[in-house]
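The block underneath contains the structure these notes are about, expressed in structure tokens.
One protein chain is absent from this view; the other protein chains keep their places.
And then subunit A:
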Amino acid sequence: MVDAPVDISSTKEKRSISFLGPLRRPEAGAAAAFVLILVFFGYFGLDRNFMTALGASTWLNFASKVGIIAIPIGFLMIAGELDISVGALIPAGGIVLAMSVETFGLNIWLGVAISFGFAAAIGWVNGMLVTRTQVPSFIVTLATLFVVAGLNAYVSKQVAGTTQHSLQDAGVVSEFIFGDYHSLILGEGETAITVFRSLQSSFFIWIAVAIAGFYVLHVSHWGNWIFAMGGDQESARNAGIPTAKLKIALFILSAMAAALVGMTEAVLANTASTTTQFGMIFNTIICVVVGGVLLTGGFGTVLGVVFGTLTFGIVFQGINFTAFDKDLNMLFIGSLLLVAVLMNDTLRNLATSAATTKKK
């Protein structure tokens, strides 16, 4: 048994349908992990409303914040790069918006634009440094992580005199889009059906980002370019793919996604803090890896990352609905990561072997 190196994206359409078909899809591992974890916490958290619309909202809301960033991070990892500067760009997104509105009295939409602009600039710097020098993206973004974290603390102290900014409600539309709770309940009284309840705006933004991400990675030609870059940088460039431009664009995307998450949190909680979110760096990477993206690049799907994020959200928040000791939380996350990666490897081998023309 030797696995031939196969380009999954090109063989996707040609794959024959069999009963093993769904298992051989690249996101099968992530989907299986999701179902497993959902059943597990659904059982142990049943008597504390884990499976109700309101209960689900707590882990969906959490997942959405990580998920918005995990998708562009997934792109970068498929292209063979990493971005850990997001840990500082999340607070940056929030405080730039808060300072624009509260300290300088600007319109909130102008604040949003400035915040996106700042993030895009940092993303551009990341991309330029990675493509122009031979320094690995891990090191480059590690540097910008600390640079931005330092800027956050210094500028915020100099400009506003505090590291904890308040952001009062800035208008109905901006609240609705960025930071409010949404419910959809059909009918009234006894027969009412709760479709969803108390979902944050960020959840809907996440869905939008996932759909856009799906289009980019799996429909448009950019997707093939991203896979090609992760497969082999050199031959991708020789094939005429503008690798440098594309990579810079991907870094700009991940930085802007991080700022977007920071802004949604600031609007929702009416507060923004400069505290660097080191934990979120790992959270996004965990979601992407559990979602079946190869750390070495060249393999992954948007749907997989979405499943990975959902799974992570359940593990992270689900324990609070159970009688387990809360100190076990980290242990659960670590175990999940191991199990998911092992499961992904098994199913990926199945998928790649199915892609060969070999008949049994």
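Odds and ends about this structure:
Here, a contact is a pair of C-beta atoms (placed from the backbone, for glycine too) under 8 Å apart; a residue touches a chain by one contact, two chains touch by 3 or more; residues count from 1.
Operating definition for what follows: contacts and distances are computed from a predicted model.
In the listed set "SWIM zinc finger family protein", "ArnT-like N-terminal domain-containing protein", "peptidoglycan glycosyltransferase" or "Sugar ABC transporter substrate-binding protein", the entry agreeing with the UniProt name of the missing subunit chain is "Sugar ABC transporter substrate-binding protein". The chain that is not drawn here is touched, among residues A:N224, A:T271 or A:T346, by A:T271.
Considering the full assembly, A:M51 is the residue among A:L36, A:M51, A:M128 or A:L294 that touches the omitted chain. For subunit A, the residues touching the chain absent from view are 35, 38, 42, 46, 48-58, 61-62, 153, 162-164, 166-167, 194, 198, 265, 268-271, 273-280, 316-317, 320-321, 326-327, 329-330.
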